[in-house]
Structures are given as C-alpha cells and as structure tokens.
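One structure follows; several queries about it will come next.
Heads up, one of the protein chains got dropped from this complex, but the rest are sitting where they should.
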Amino acid sequence: MADERGPVVDDEPPMRMREQIVLQVGGRLLTPFILLFALYVQFHGDFGPGGGFQAGVLFAAALVLFGLLFGVDRVQQVIPVSVSEVMIAVGVLLYAGVGVTTLLLGSAFLDYDALSAEHGQHWGILLVEAGVGIAVAATMTRLYYAFGSLHPDSEPAAGEHGE
Amino acid sequence: MSAVGTLLAELFAEPGSGWIAAGLLLPVGAALLVALLGWVARSANLRDGATVVVGVASAATVLRLWGPVSSGERPRWLLWSFAPGGHLEFVVEPLGLVFATVASVLWVVTSVYAFGYMRGHHEEHQTRFFCCFAIAIGAAIGVAFAGNLLTLFLFYELLTFSTFPLVTHHQTTAARRAGRVYFGILLSTSVGLFLLAIVWTWWLTGTTDFRPGGILAGTSPGVLVALLLLYGYGIGKAALMPAHLWLPAAMVAPTPVSALLHAVAVVKAGVFSVLKVVTMIFGVDTLRGAMDRVAWGDVLIWIGCFTVLSASIVALRQDNLKRRLAYSTIGQLAYIVLGAAVASQIAAQGAALHIVTHAVGKITLFFCAGAIYVGAHKTEISTMRGIGWRMPFTMGAFFVGSLSIIGLPPLAGAWSKWGLILGASQAGEWLVVATLAASSLLSVGYLLPVVLQAFAPRQGGAAGGEDAGVQEAPLLCVVPLCLTALLCVVLFFWPTPFTDLLSGFAGGPP
Amino acid sequence: MAAAEATAAAAAPLPVRDLAVVELGPLPLEVLLLALLGLTAVVILRTRELFPAALLTGVFSLINAGLFTLMDGVDVAFTEAAVGAGISTVLFLGALSMMDRSERQRPPRWRALLAVVLTGAALIYGTFDMPSYGDPQAPVHRHIAPQYLAGAEAVHIPNVVTVVLASYRGYDTLGETVVVLTAGVGVVILLGGRRRRRSAGVGSTIEAGGRDGG
Partner (left out) sequence: MAAESVGQGLQQVALSTAFDVHFPALEVVLPLVAAPLCFLFRSRAFARILSAAVAWLTFGVALVLLQKVLAEGTVRYPLGGWAAPYGIEYRVTVAGAWVILVVSLVAALTLLFDSRGSASRLAPERRYLYYSAFLLCLAGLLGMAITGDLFNIFVFLEISSLSSYALIALGRDRRALMASYSYLIMGTIGGGFFMIGVGLLYQMTGTLNVEDMAQRLPAVLDTRTVLVGFAFLLVGLSIKLAVFPLHQWLPNAYTFAPPRVSAFLAGTATKVSYYVMAEVVFVLFGAHFVFTEIGLGAVLMPLSVAAMFVGSLAAIYQADLRRLLAYSSIGQLGYMTLGLSLANVEGLTSGLVHVFNHGVTKSGLFLVVACVGYRTGRTTVRSMAGLGTRMPATSLAFVIGGMSLIGVPGTAGFVSKWELIRGALAAERLWLAAVVLVSSLLAVVYVWRVVEMIYFGRPEGLESLGRDGEPVREAPFSMLLPTLILVAATVVFGLWSDPTLSVARSAAVELLGGAGG
C-alpha cells in the first residue's frame, strides 16, 4: 500500500493527473461510455438492477473522472455550478411534483394510478426515477465541485456577515 | 368568545361570587390603573388618587360580604380548573373574610401613609412601587378567599413574587442580598415543603378543598403530625424559626413595605394559611387526637414556644428600631401558630383574632418607625432620646401600639391574648400558657424602653443641636398612624363584629 | 428452535408448506470476502496516513459490494460500488487535499473502544435468534414480500426492487432523494461560498461578498 501512494500524495494530487497522457486518452474514451451506461441503468431499472440512484451516481462519476483528468474548469464549462444546483432542486421537484399531481388528480400522494389507469405505474416509476437520477447526479457533481475545487491555501474566510 | 361568556355567566351564577370577583379584581385593576397613570399619563397625583379610590372600593366590596357570611352563607366562585385536582375556586368563610378585611382596609391606610413617606423621601420608581403594592394586596385577598389548597398556593406564590420588587426597591447591593434571602427562603420552603405537603394531602384524601372540620380524619396520627410539621415550615411566611430569616432581611425595604409585610399582607398570609390548614384541612379535633397519641405530637408547639421566646430575647438586643419590630413580629406570629398548634377551638379563635389585633398594633408601630425616619432621620433607638417631645403624635401612637402588642387593656391586643391563653389552658398546654406569659413580660422589655427613651427629658437644654431638624412627619404620615392607634382602642371596646363572625369557625361542619 | 417456531407462527397467514429447508452453509467465497472485509477495516483503523485510509475505504466498499452480490442484493451492490467505492472515495481525496494528510498521534480511546465492543457484542447476540440465512419460512419472506412479487408481476415490471422502492415505498424514496438534497444544501451552505482562486482567475475573487466565509 505504501508504494502506491507515491505518485498521488505529491502536492496537488488531482492536478498531477493532467499530465498523464495514457490516463487522459483512456478517460476521454471511457467517459461517453460511462454516461451511456448511466442512461441505460436509469431507463433499464424496471428490468434489471439499477434505477435512478445508481444511474445518477454513475453519471456523476463520469463527470468526476473527466474532471480529475482535465480539470474541474472543463467540467464546469459544460455544467456550471449554478446549473448543478438548479438540477438538484429540479430533480426533487420532479419527484415531489408527481406526488402533487396525483394528489391534485384526487388520488393519494404518489398514487401513480391516477396518472393513467393502465400505465400509471410505469409512467410514475419512470418519472420519479428520472427525478432521483437528476437529483443524485446533480448533487454528486455539486459535491465534487465543492471538494474537488478546493486548495490548501484557500482557507475559510473569517468574515462574518450580518444580514 | 364563548369562553368569556361562560366566564361571565359563572361569575354571577351564584350569589356573592360577583363580589368575590370584584374583591379580587379591584386590586388588579388598581395595579393597571396605577401603571397607566404613572407610566403613560405621568401624573403622580392622579395615580395616587386612583390607588385610594380603588382601595376604598375594594375594602367596601370585602365589607359587603360580611352580611351574607355572618348569616351563614358561604359565597363561592369556581373560576376554572388550572390542573386536574386543582380548581381555581374561592369560598368566603369567616376566617378568610377577617383576613381579607384586615388586608383591604389597612391597604387604604397604608397607601395614604405611603404617599407621605415616599414623597417625603423623594423615592424613585414610585409607580412600580404602587403597582406591585396593589398586586400584593390582590394576592393577599386571593389567599384569604381561596377555596382549596392549590388556589391558596397560587396566590401565596403570587404574593411572594409581587412583594419581591417592593423589598428590593432600592436596587442596591444590600437590597439584592436581602432579596436573595427573602426570595430564597420563601420560595424554597413553599415549593420544597408546602407544595409537597399539599401533594401529600391530596394523595391521602383525593381533594384539596377546605372543609369545616377538616378532610384528614382517619389518617394515621404519625402522618398527621409529620404533615403538620411540613405545613408549619412549608408556609415560610409564618416565620417559624429558623425559617424566619427572611423577615429581618426584608427590613431593607421602605417602611410602608415593612408595614405591609409585617402587619398586613405577607406574614399574615402565612399565619392565616397555617390557621386555615389546621382548622379546615386537619380539623382541630382530628389534630388534637393525633397529637395526644404520638409521643412527639407537640413538636410544633415546642418549636412555636422556642420561636416566641428566642425572638423576643433577640428583639431585646436590637438597637435598630425596624429590626426590633421585626423580631417582635416573629414572636407574635408564633403566637398565632401556637394558637393553631394547640388545636382547640378557643385557641384558634384567639389566634384568628390575633391576626386582626396584631395587624393593627404592629402597623401602628411600623408607621411610627417610618415617621421617625422621615421626621427625624433616625433609625437607631439609642439616638431617639427625647424625640417624643417634638413628635408627640407619633410617639403617642407608638405607646398605644406597644401596649396593644403587649396585650394590656384597654387595647385590642388584650382580647386575642386572652383567647389564646384561655384556649391553651383548656387544652392543658401549660407550656404555651407559660410561654405567652413570659413573652408578654419580654415584650414589655423591648417595646416600652423605646417610649421611655423618646419621652426622656432632653439633656443639655431645649434646642440641642442634634435635635434641631426633628419635627413631626408630614400629615399624610401622621394621620394614618393616629388612625391605626385609634383602631387599637376601638377594637378593645367593640370587638364584637370580629368575635361574632369568628365564633365557632373552627368547629365541625355547620 | 423455539424461536424459529415462533417466527414461523408469526408468519401465520400463509400455510406453512413443507419446504425442504436448504441449509445454505457459508460458501467459501463469502468467508474469504468477510475475512478480507475485517482485515481492511483493521488496516484502516491502524493507518495513520489518511490518504491510504481513504483509498482503503473504497476497497472496503468494493468488498462489501461483492458480498451483497453473493447475497443476491444486486441493486444494493451496485449502489455500494458506485457510491462507496467511487464517488465517496473521490470526495474523501478532495477533502484530504485541504488538510493534514496524517492523523495526529492520539492516546487510545478506551471509551470509544468499549462502546464499539459493546455494540458488536449486542449485534452478535442479536443474531442468535435470527431466522437462518435464506430460510424461506422467515417472516421477511412470508409476510409482505409475496404481495410485492404479485404486484410487480401484475404491472409487468420484472425488477421487484424497483417496484418496491419507487411505488410501494415510493414515499421513502422521495425522502431519500430529499436526504440527498439536504446533503447538497448542507455542503453548499458550508463550502459553496468559497471561490476557487487559482484556476478561475482573478475575476471571481471579487464577486459580491468575496470571501463569504461559507
């Protein structure tokens, strides 16, 4: 174990990877497939293992991998911090929105059968899983932004604010 | 809205309940009015005028209840239940009516005196003072009319809280220290012991209602005596030694407060509660039986006797007039506790009467002490030599009050002391009789020297430099104290309203 | 045995069929993985260097995922692998990049050790009366699960786990999603106000509030 930490522990661990050409090429190739796999897991949750939660994590993992290799900035060009935050809320609201919709349709909260007599369960599950996926992916990405973009010299500011 | 409606309906549902409400609420109204006029309108005269007007109204309301009560009615007012097993209920019976009368009538007198004193002294925060004063009187009337132990306890605590700002009026370090003792003792005894005793009673009987003849019949004698002890010390306002310490400590207060505390509201609420508990929770017969059957059944009597004698001896040694009066009060309060502890009807009546006579006598003495302070700026007895010639009314009243406290005819104190001694001797409590006799001698020893000192011939010519500033206190101070001194005399010749009302109050169910 | 009968009785609504209880003895692979899991845990505890410790937690999660797979909990294993071994390791590393990388020497914490031992002992004690692993008569399999299976079949969703999570217990899953949101809000509250200075250039440091003090 002690040997393995060598290249990583050096200063600025994540940054160092930018110079590893093999990793970069491999990562560039892998990322789209991971994203695709995430989508598969998302929508195949009805039939096989998986669902929104796992898909969201996978999706974020792809972004994280990309970020580790090419820098957080590059990821943030695609998904800015503000977008990631918005998507967290959107995911949760999508889920809760399904519930509110069924409730407004006169059935119980989250009673998918209110959506459609025949396919209500399918639609409902699809929608809420999408909500979970969006929320989880966005949250994980946001967490990564929070931790991955910090540097040892950016100590928390001491400033305090009144309102 | 309906709640208010129900309240009003209940208020006048039973005869007399409206008067009870008025008696209780008028002082509260006075407090509000005082606050309004003092803080908002900022008019001292209006404020003080309002106090007197409402005070008179409140006294009249209480006096209005004499008629029905003496004809055997027991007006009651069930307000609401504030806890299961605890209703806020008021019942007017003779003993409570006597106490309420003393409190409300003397409130008016004390108020008038207080105007003179506070203005003569240019005291600050007078509005707060009179506001708390009014609330304290309301609380005292609440104690008097309480229909059960919990209601009594509620107002008992309200009395503690409302008098605290009065005791610590000057907000000095000394006041804070005294306030701590005052509050600490009164609150810890009441919460730690009194409330426990109430809870125990309620556990034993399932009720806390006051009933003629008591509710504890059939309880084992040992428990009864233990309970009696709990009540005796739990009601810290009765100032049994060693729970008496709050009383001398409270002497830092302005004198009208001392008069109120020592003659009217606080201490009397204490001994009244003891008396009421003994007569209407234990029942004198039940208690008598228990005391005879338990070896240490007389323990409260021993404590009472000890308190009487030691307080009197301590009083002998005090040079500060207010402190001497405070210790005298402790001794005199123990009379009433003794009257209750003897557990005979006659002694209980004597004790009840003593609430009245001692109140009138002691308030006179305190008024005098305050008047001396205002007029002569003296607090120590040793410096009062000859002031009687300059303040004849004040010191004359002091003399009358002293004789009443000592218990000499033709002054009111004689009747109550007579009743106590009679009751004790009938019950065979010779220790109590001896103590009362000894205490009378001791009170001669600590009160009359003050008078002698005041009327002693002045040394070194007429206008001694020291006495130059001495003059009679303002009229607002002198008139009330003459009035109370007069009452001491009147009550000797005309005690019948009280004696009639109180006759047989300690007996069983009518 | 009494306990086993009791559990069977508790599952009364369904007739107790005379199923041959398959005694699923511990498989060699499971024993191996469990031993590895324990070993990893001990190594994590003993390591003072935080970097390998963080990586080892990833390993720990992977082994766990393997165990879950063996127990047919594929969905759980999937999650464990993705979250435990993937994202959280990266987050650990990110957090480590801003602090000391080795733990300070500390005296052993006996109270904590005692608490852990007690908890472990209680857990092991609690397993004594559990239904055997894979016992088809276990209450878990007999009380509500059949309804879930039937329900999933009726709507033609083969993955029962998805039906249970998203529909039967969909509200729980909403709650879990909100937990994720809460975590996001918490992190944004605590860390989100800080600006990256080195790579984002000078401009962003002078944004409103500048040093927000997160």
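Order as written gives the chain letters A, B and C; numbering starts at 1 within each chain.
Note that contacts are C-beta pairs under 8 Å (C-beta built on N, C-alpha and C of every residue); 3 or more make two chains touch, one makes a residue touch a chain.
This structure is a prediction, so every number in the text was calculated from the model and none was measured.
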Chain not shown: contacting residue from A:Asp46, A:Glu85 or A:Glu129: A:Glu85
Of B:Trp19, B:Phe129 or B:Phe153, the residue in touch with the unshown chain: B:Phe153
Given B:Leu78, B:Leu187, B:Ala456 or B:Leu483, the one touching the chain that is not displayed: B:Leu187
For chain A, residues in touch with the removed chain: 85-86, 88-90, 92-93, 96, 99-100, 103, 106-114, 121, 158, 160-163
Touch list for chain C against the chain that is not drawn: 2-3, 6-7, 9-11, 13, 119, 122-123, 125-131, 138-148, 150-151, 153-155, 167-172, 174-176, 178-179, 181-183, 185-186, 188-190, 192-193, 208-209, 212-214
Residue ranges of chain B at the interface with the undisplayed chain: 80-86, 88, 150, 153-154, 157-158, 161, 165, 168, 171, 173, 175-176, 179-180, 183-184, 187-188, 191-192, 195-196, 199-200, 202-203
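The working rule: only the chains that are shown with their structure count from here on.
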Gap in Å, rounded to a whole number, between the CA centres of chain C and chain A: 19
Numbers and ranges of chain C residues touching at least 2 other chains: none
Touching two or more other chains - residues of chain A: none
Touching residues (chain side chain C, partner chain A) in the complex: 43, 49, 51-52, 55-56, 74-75, 77-79, 82-83, 86-87, 90-91, 93-95, 97-99, 101, 155, 157-159, 161-163, 165-167, 170-171, 173-174, 176-178, 180-181, 183-184, 187-188, 191-192, 194-200, 209-214
Chain C partner contacts - residues on chain A that touch it in the complex: 1-2, 4-5, 8-9, 12-14, 41, 45-51, 53-54, 57-58, 60-61, 64, 68, 71-73, 81, 85, 88-89, 91-92, 95-96, 99, 109-110, 112, 121-122, 124-125, 128-129, 131-132, 135-136, 138-140, 142-144, 146-154, 156-161
